[in-house]
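Have a look at this one before I ask anything.
Heads up, one of the protein chains got dropped from this complex, but the rest are sitting where they should.
A and B label the chains in the order they appear, each numbered from 1.
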Amino acid sequence: MKKLFSVLMVVMISAVLAACGSQSSGDGSSDQSAKANGAASEAKIPDRIRVVIGSSSTGGDTYQNSDAVSRYLEESLGTNMKVDAIGAVQAFSELDRADDDGNTIMFFHDMAYLGVEYGSINEKNALENWKIGPVVSTNPGNAFLASGDAPYDTMAESAEWLKNNPDETITVAIEAGGVSEISFDGYFLWVKEKYGEEVADRIKVYPTGSQEDKNQALWDGNADIINGSIGGNNEYTKEGVESKIKMKFLGITAGKRVEGYDIPTFAEQGIEVNGKEFVFDKEFFFLLPKDIDPNFAKALDEAVAQVVENEDYTSDLAKNAYIPSYISADEAEDYLLEKRATFQNIIKNAPTVDELTE
Amino acid sequence: MNDFLTLEFKFSESHTVFPKIVLSILVMLLILIVINQVIQRYKDGKLTDFNFKFFTGNYDKLKFYGTVALLIGYGLTLELLGFLLSSILFMFLIMLLYIGNLKRKAILLSLANSILTSFIIWFVFGQMFDITLP
């Protein structure tokens, strides 16, 4: 038996060594491309770049988008990138302490500034205090769902239904302080504008945490509509799912429909705030330390521009219905600040969760 | 009655509800424990008999305070010197402390163990598995 064990050990060790071997040969080739690249942009790329992300989950869309882009960036930058899911607060604090050579950078989405506006992220982490890197990709799947047998099929119909049934209320499960709340605010303000206080007052909020919690809230009957996403909830909307857990999409907040899914956008349904279509695209972008080496920032920007052209990258993202959407670092700053201003306005006019849960 | 069984709170206050309940239970338990102790002591007739000693008699001051100091020092140097250097230093010193003498064998043993262990951890976890080390 001892012999068998040692044989197995050998297999194991050789497997590890083989893996290392292939890895190091891979490193070798990328070293060369690094030199080639380095000569071109004259940037000194650190040997190892730590990408901290604003989510602590390795199952969420932030991780998937950062993982995909860094896998391709590694090659074009000729370095080794490691995605560390440490959560927003820790990620910002790591970024704050990071060196200016780019060995620690952050990857996050609109929550970065929405959190500041809603007060769930400290003000000192406002966009102004970082160097904004390129926008990389979009998750167009931010959606609202209801139980399969709900008497309405879209968000717009739900408001109409509420108007026609003065004794009813609708409770929406959202996660306070971020993407989920801003999407709800858009819907709420539109209902208030179009149908008046009386109808809007009958919309309540059930604040809760993760996607699983929101699903459970729907199944428990604690919520009638939940915020969710195409990636996370599509499985429950399919033909053949038990009616007890069956869901249906009521709309997505993205500007364009997502290919392959028959879900109307908020804009199509006529949902407007202040006379403008309500559109919210959840975009992912890099944040760099304020005093980052400009050569590094430029190299990263160029590399991202290259990656988004890569078809393999696009098809990787498409697996989970994400799409590449590159905005160069120069334009990204104005773009995001403007986007923020739009939503600041909505947040200012929207009621607080306290008022919505009374 | 219904009022007693209702616990209303605002969303923005919801983070204080449970801690308050737990704290009240904690205080109640503490009071119970004190009362219990007093009764027990009163029964045994040694109400004012306090002979609580924190450290065991004749405790090893050098090893104890040495451990505490080295642990704190290790924490402080981790980010300053990096994982490899500070770990080697820490392991070497704490091993010497625990062996308790400065004979050649002790020094060699500590040196070997500290360098070997730190290096293996650094290589396997830091390099092979690409874990972010201090």
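We take it that a residue touches a chain if its C-beta (ideal position, glycine included) is under 8 Å from a C-beta of that chain, and two chains touch if they have at least 3 such contacts.
Basically, contacts and distances are computed from a predicted model.
Candidate names were "Putative tricarboxylic transport membrane protein", "ATP-dependent DNA helicase RecQ", "SpoIIE family protein phosphatase" or "Proton-translocating NADH-quinone oxidoreductase chain N", and the UniProt protein name of the unshown chain is "Putative tricarboxylic transport membrane protein".
What chain A contributes to its contact with the hidden chain is residues 1-2, 5, 8, 11-12, 15, 50, 52, 56-60, 63-64, 67, 71, 83-87, 89-90, 93-94, 118-120, 122, 176-177, 206-209, 212-213, 215-217, 219-220, 222, 231, 234-236, 238, 240-242, 244-245, 319-320, 353, 357. Remark: the residues of chain B touching the chain excluded from display are 5-9, 11-12, 14-19, 22-23, 25-26, 29-30, 32-33, 36, 54-56, 59-60, 63-64, 66-68, 71-72, 74-75, 78-79, 83, 87, 90-91, 94-95, 98-100, 109, 113-114, 117-118, 121, 125, 129-134.
In the analysis below, only the chains that are shown with their structure count from here on.
Chain centres here are Cα averages; for chain A and chain B they lie 38 Å apart. Interface residues of chain B, counted against chain A in their complex, comprise 10-12, 128, 130, 132. Looking at the complex, you find that chain A touches chain B at residues 16, 20, 50, 80, 82, 84, 176, 207, 352-354, 356-358.
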